[in-house]
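All protein chains of the complex are present and in place, except for one that has been dropped.
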Amino acid sequence: MIGLRAGISIAIAVVLCAALAAIGFAAHSAVERTIVPAIAAQAESVGRSAAALIENAVTAGVPLDKLVGVNAYLDGLERANVELADLKLVTPDGRILGHAGTPPADPDPPTVITSVTARSGIPLASLIITIDPGVVSSQVHALLVDVAFIGLVSLLVALELVALVVGASSTEALAALEARVRALSRGRLWLHTDAAEKSPLVMPIDAQVARLHERHAHAREAAERRGDTGALVDLDAIGARFGLGAVHAGENHAATIIRPALFLFMMAEELARPFLPRLAGSMATPDLNIGRDLAMSLPIVVFMAVVALSQLPFAVLSERLGRRRGFVLGAAIAALSYVGSALTDHFGLFLVSRATAAIGYALVFVSAQGHVVDLSRPQERTAALAVFVRAIMVAGLCGPPIGGVLADRLGDHAAFLGSAVLAVLGLLVAYFTMPRSQPLTGGAGVGLSDLRAALGAPRLAALLLGCALPAKFLLVAVCFYLVPVELQNQGYSAAAIGRLQMIYPVLMVIGVPIAAHFADRLNARAAFVTAGGLIAGSGTLLLLVGTSPVIVALVLALLGLGQALSIAPQSSMVAEAARHVPGGRSAGVLGLFRLIERTGNATGPAAAGFLLAVAGFASASTLIGLFAVAGALGFALTGTGRRKADSSGPTALSSEGTAS
Amino acid sequence: MIRISLGLILVFALIAAACVAFGAYFSYVTLQTAHRKAIEARFNVTAARIAVSAETAASLGITLPAQAPLADLARREARLDPTIISIDITDERNRVLFSSDPDRIGRADGARAPGTVSRAVENDLAAVIGRIVVRYDPATLAQGEAALARDLTAIAMPALIGAGLATIAIGLLLANGLGRAARRAADPALWPPAARSALAEAEAAHAAAINPAALASTGPKGERT
Partner (left out) sequence: MIDRRSLLSLGLGAGTAGALGVPALAQQMVQQQPYRILMLTFRGETDVERGFRSFFDAAGVKVEFMTRDVDRNAARVKPILAEVLPTFKPDLIYTYGTPNTLAVAGPYDAPPDAPFVRDIPVVFALVAAPVRSKIAASVAKPGRNVTGAVHVVPTDVQMRAMQTYKPFSKVGVIYSPNESNSLVVVNEMQAFCEANNLTLFRQPLAMSGNLPTGEGVEQFVRDLRQKGAEWLYLPPDTFLATVFNRIAPVAIEVGLPTFGSTEFFLREGDGLVGLVSRYYSVGQLAASKAVEILVQKRAPGDIPIETLKRFALIINMKVAKALGVYPPIVMLNYAEVLS
């Protein structure tokens, strides 16, 4: 049966889908009733202005049939107003005095007719403007996609809130009851050790099961006493089948515990994304002499660089501090930085606040990742890391639109206070939900030799260089750089490009947990990583066919799908391989992994820019895609060579894994 | 336990309602922005038309303050659209040089105010030499926004209440189911079939282990050794 918590999560999802669909419908009718007429009013405005200009010329003394430059003027209007398909100046007797554009294919397109009248009131001519209904409907369509996306964001936020509530310790008793009911319904009769204090509903069940276990132990004793090995075998077989004599530790919450805190914190950073460049650009005074473009990108570059460089040292630091302390400290640093960003008007100070926010961000990221890796059992690590990845992706989806609205309503600076509030919330949630830190005092930091040893771990080098690096490289170069540049060249608006780029995170959010589940269940992480790399990389080959938005969307979808398959299994494999480092220290390896990944992040745009200039969009994307494919194949090859040597690996790994 | 369940259901209902409200509000904001853009696009087009004239003239060396015919053009354009309050042509320091409203000449209104659309006038070297500022009647915007809000709330309110109530209803059903399952779980006789058969098998095995003789004749198991 479905538990209350899972059931209500599903119920909320379904109910919200229905409610949001209703809102979508409302939005649609609101658009049709209010916004479409506003768009049409623009054509009327253009018509009135053009008519006035012609009237003015006639009044000045230019005869109507001697008007000069009418075509050029109408051409200019047609170019400046995309929704105008055709403009025509016609005299009452049907002569065409000026014409621009081509009539739309639509059989009955909307038209706006403005009459040109002489001062005396005599009609001189009519300006007939034909509106391209396709342009209007595509504007409406884009708007509705935005509304649908808002719906998706609301749904995701709701599910995160549900997860927060479900993960809260106050529902532990409920979780305990559900665990028992679920176990019974599957015929599992094991004892449960989860609930700290037994609730009245749980106690009788436990009493029953405990009595059964007692009888089982009693029966076993009796059989043993008698030396009845047959009965013993039977009893043990039954015990194994039904969980008699076993103690169930309850579900593993490592990842789910951290999810709400991580989500809140990541949202804090993502809020700033839509307005950060604008804010930075407005803050850079001309006397800085760095140019607006650089000023806009500098805070982002600084942030990324600090995060990348912090990965390795912070991996160790967070291990020493303990995960909870690391998370809380990082969130506090970030929250203060956001307050700083909100208060300062000085570009230099703003950069500093971004850098310290990056330090906090890196520390939180590393601690949360470490928490998940530390506390998940190897066979469920991929799924746990998927939860971790998902929290970040969902925050990435939900943060920007909310941040955009905040900035719109409160101003860019004040919106940073919103980030600070979210970071503090994340901090509090982490403090109350994460287990108390158990700082490692023993081990020293990770030295270069450790890293060399790490790279010697089975397949780790191949994984890092063949899969992790190309994956991020491909994502950043194609999705975040080449596609926007190409579509912009094709004349698409930033908003339209943004909508297309959403394909990737949406597929990731949906796909990552599913892929992780199956990768764990089938114990086929390497296969998932390889397949993901191949799908994501080879998708770019489609661009050789064409570069229309539909094909670009397909490429992005394949990219999202491929990376959804590989991202969690990949992290999980790295964490596993980290156990091979002398001393069993995972921090350095994970740090190395993230550093290499982020190197792909950083080099992507530069390399893509270079390739774009040399080879053009399609070839550049395909080359990068093939690079990823080659990496994945290289990784797969190392697997075939090592399989034998590795065959004893999993058990050894598991035992080490559970020991931690 | 019941209190926890009820509390949980209530929290979930609140989450559902809050998220519908969130979705509705953000949809409203999206539509509101789109509406403002659509309205302002019209004034932008007006501003651009005047700016293009000013720029062409500027490229012929006629500086902005010398373009007296712009005042006529601004007046003409402002007359065309009743929602336009005024059209100003300002210099690069936002001082009004010409305006459809003569009282505004010489004023310096500073940068962008709400209810205005502005477009820079650039010379051939792409330096800003002035701005065309169209001030429009905010009521135009307000009317549209009110209509949008009406259309959305008409559906969003019932959806919000419905989502909350549906969540409560489903929650109560599920809680009821869970409660019943818990009560049944306390009594092995009422356990789910899987558990019952497991119990039966286990008890048979226990019985066999404790008292093999009683069951010796029933099966071959006991005689295997």
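We just call them A and B in the order they show up, numbering each chain from 1.
Following the convention adopted for this analysis, a residue touches a chain if its C-beta (ideal position, glycine included) is under 8 Å from a C-beta of that chain, and two chains touch if they have at least 3 such contacts.
The shown structure was predicted, so the numbers you read here are calculated from the model rather than taken from an experiment.
Asker: Who does the absent chain touch among those shown?
Answerer: Every shown chain touched by the left-out chain: A, B.
Asker: In the whole complex, not just what's shown, which of B:Ile2, B:Ala66 or B:Leu172 touches the removed chain?
Answerer: Of the candidates B:Ile2, B:Ala66 or B:Leu172, B:Ala66 is in touch with the missing chain.
Asker: Where the complex has a chain not shown, which of A:Ala72, A:Ala207, A:Ile514 or A:Ala615 is the residue touching it?
Answerer: Here the residue in touch with the unshown chain is A:Ala72.
Asker: Which candidate, B:Ala54, B:Val117 or B:Ile170, sits in contact with the chain we can't see?
Answerer: Candidates B:Ala54, B:Val117 or B:Ile170; residue touching the omitted chain: B:Ala54.
Asker: Residues on subunit B that touch the omitted chain in the whole complex?
Answerer: 50, 52-54, 56-57, 59-63, 65-70, 73, 97, 105-106
Asker: Contact with the hidden chain only, please: which subunit A residues?
Answerer: 53-54, 56-57, 60-63, 66-70, 72-73
Here is the rule we go by: only the chains that are shown with their structure count from here on.
Asker: Rounded to a whole Å, what is the gap between the Cα centroids of subunit A and subunit B?
Answerer: 18
Asker: For subunit A, which residues are in contact with subunit B within the complex?
Answerer: Residues of subunit A touching subunit B: 1-5, 7-8, 11-12, 15-16, 18-20, 22-27, 29-31, 33-35, 38-39, 41-42, 45-46, 48-49, 52, 56, 76, 80-81, 143, 146-147, 150-151, 153-155, 157-158, 161-162, 165, 170-171, 173-174, 177-178, 180-181, 184-189, 199-202, 204-205, 207-208, 212, 215-216, 218-220, 222-223, 226, 228-232, 234-235, 238, 241-242, 244, 401-402, 405, 408.
Asker: Per the contact definition, I'd like the list of subunit B residues that touch subunit A in the complex.
Answerer: So the residues of subunit B in touch with subunit A come to 1, 4-5, 7-9, 11-12, 15-16, 18-20, 22-24, 26-27, 29-31, 33-35, 38-39, 41-42, 45-46, 48-49, 52, 76-77, 80-81, 144, 147-148, 151-152, 154-156, 158-160, 162-163, 166-167, 170-171, 174-175, 177-179, 181-183, 185-188, 191-192, 194-195, 197-199, 201-203, 205-210, 212, 221-222, 224-225.
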